[in-house]
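The structure appears below as structure tokens.
A single protein chain has been omitted; all remaining protein chains appear in their positions.
Moving on, here comes chain A:
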Amino acid sequence: MSKGLPETRTDAAMSELVPEPRPKPAVPMKPVSINSNLLGYIGIDTIIEQMRKKTMKTGFDFNIMVVGQSGLGKSTLVNTLFKSQVSRKASSWNREEKIPKTVEIKAIGHVIEEGGVKMKLTVIDTPGFGDQINNENCWEPIEKYINEQYEKFLKEEVNIARKKRIPDTRVHCCLYFISPTGHSLRPLDLEFMKHLSKVVNIIPVIAKADTMTLEEKSEFKQRVRKELEIHGIEFYPQKEFDEDLEDKTENDKIRQESMPFAVVGSDKEYQVNGKRVLGRKTPWGIIEVENLNHCEFALLRDFVIRTHLQDLKEVTHNIHYETYRAKRLNDNGGLPPGEGLLGTVLPPVPATPCPTAE
């Protein structure tokens, strides 16, 4: 089986994608110390192809959670992100259905396919968050849900006869919707993010950004960033998990300039300049969702889906899940997940030395 030169092969694979902001390109040659001189082509780099084929066959899981007060456009945004009706909008509910008195957790799964890649997408909605008069501890059900998913995975993992592929229901990413007041973060926002940034990757998002002008937007973003920093809230991408310099510079750029993303969501298409674009029609113009001048939706989409999707899953698996597991195995015998961990969630493993119990 004769194969072309390796370089052209990988390029060919890349060009299959629609031209758009590219994912992180294949890592350039790193100066690794070589113990032996290779005299000819062996074919080790074909492992990339082999691996890719395998993963495409098995498919992926991705679980995204949206948290925010009702009316901030959560479901719309998710639908816009995945360009399909994956989330049922609250406004389309029957009027007679009562507004939930408590925080509910609704998880809906869909299978979407693109370019030969199958993905099982689960959108976890939290209606009722922040909607009551007394919102104390309204993050608890959410925290409990997240820990339950970790618990389920842990149980599967410690089985004697394990499944070949453990179904992954852990929450990989949590989009937190900040209301565009233009002032600062609300206490509820701070509390929620403080508690949950330790168990899940939180990406703060400024919702309904079309209500702010450009200056207001940038000022608000700066204020939000500063407040998050003051309160020590580590949102994704967390500084401590940057693996190498390249990641660090890239993530720093995102952290300091773009986040939190100010987004606008829409699932309606309009005709603009002869193209059909997703947008919102207002008396004073059409706001194009994917236009970088109008809002930062495209940045969010690229960030979450096209470049950092795998990283989100890996951070969840390698760090948040491991932290949960270590804590759970350290505890003496079966405390149900919610009780032992309320208010005593450990920081991620690399940051603080946890007591080792063997």
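One rule holds in what follows: contacts are C-beta pairs under 8 Å (C-beta built on N, C-alpha and C of every residue); 3 or more make two chains touch, one makes a residue touch a chain; residues count from 1.
Everything that follows uses one rule, which is that contacts and distances are computed from a predicted model.
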Expected UniProt protein name for the omitted chain (select from "Calcium and integrin-binding protein 1", "ORM1-like protein 2", "DELLA protein" or "Septin-6 isoform X1") would be "Septin-6 isoform X1"
Given the contact definition stated above, which residue among A:119, A:254 or A:272 touches the chain not shown here?
A:119
Using the touch definition from the top, which of A:160, A:214, A:230 or A:245 touches the missing chain?
A:160
Hidden partner sits against chain A at residues 1, 3, 6-7, 13-14, 17-18, 20, 23-30, 32-48, 50-57, 60, 62, 81-86, 100, 102-117, 119-120, 122, 134, 136-138, 140-141, 144-145, 155, 158-162, 164, 243-244, 301-302, 305-311, 314, 317-318, 322, 325-326, 328-330, 332-334, 349, 354, 356-358
